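Below is one structure. I have some questions about it.
Of the protein chains in this complex, all but one are displayed in their positions.
Take a look at subunit A:
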Amino acid sequence: MPTTLTAFADVTTSDSALRRFLHGLPGVDAVGLEARAASLGTRSIKTTAKAYAIDLAISMIDLTTLEGADTPGKVRALSAKAVHPDPTDRTTPMTAAVCVYPDMVATAKAALNGADVKVASVATAFPAGRAALPVKLADTRDAVAAGADEIDMVIDRGAFLAGRYLETYELIKAVKEACARPDGSAARLKVIFETGELSTYDNIRRASWIGMLAGADFIKTSTGKVGVNATPANTLLMLEAVRDFKAQTGIQIGVKPAGGIRTTKDAIKFLVLVNETVGEDWLSNTWFRFGASSLLNDLLMQRQKLSTGRYSGPDYVTVD
């Protein structure tokens, strides 16, 4: 544990201490939070600022395919798209990563062929997280061994909602250890809370703190597999959590909203949230990501509109 975390060393010594700490966090003003998120969504971003935002958003995408029907061919196509999102315009930036199931990591890694695009793998019995701990750890180690640069784990929402906070904490810690590679480096760990299943904003704040205390490199809203995914409000809440955590410990943690972000307009709203909440430090793909698939096509169409002056259409981007 880094020395800066010693201030919080005693809160994770027992379940009751952790509960005391989490329930001692200030309650979330739900109305205020949503109003703040909505007001930040009204900014009008145009011309050169829009062009910058579009390129930044493209470079922040974890291009995702998490379907039962994923084939090696689809993963290869997705990887090619991550490297050259718009083959007609080579100035288009690469996406940050491709995000796949663990068994597709090797395929993606080979398809990327050394390009500067990371391979992220979901793990720990994604998306439900309903498996025994050894299975989850084996799942993680498999993905790391196959070459994953980043691991997207899910927390055990059942344990969290039942109030077994320490169990949730220990799970994240154990997965973090499983991310280590033999050479001493480690895959970056993103912790998915599935905010749509946590019911309250207070729970999202508590889960964020558990994740950060346990050593997450990123905290991520959702799997994209439930009804409510990333919203401006829950992302704003998590941004506030990483801002507070950095103020108290000096440790910077990334944020990844995932699921339901489909349009350029939405993506730019999230970038405004980042800039206004945690500032420019987070405005790079090291610290902020979008978990998305269809978003990229909309960004590319907007990019084409800006560069040519003509409205583009879905015939001019890939079908995936």
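Miscellaneous remarks
Following the convention adopted for this analysis, a contact is a pair of C-beta atoms (placed from the backbone, for glycine too) under 8 Å apart; a residue touches a chain by one contact, two chains touch by 3 or more; residues count from 1.
The rule we apply is simple: contacts and distances are computed from a predicted model.
As stated in its UniProt record, the chain not included in the shown complex is "Aldehyde dehydrogenase", which appears among "Branched-chain amino acid ABC transporter permease", "Aldehyde dehydrogenase", "Cytochrome c oxidase subunit 3" or "Na(+) H(+) antiporter subunit D".
From the set A:79, A:264 or A:312, the residue in touch with the chain omitted from the display is A:312, counting the whole complex.
In the full complex, subunit A makes contact with the omitted chain through residues 304, 309-316.
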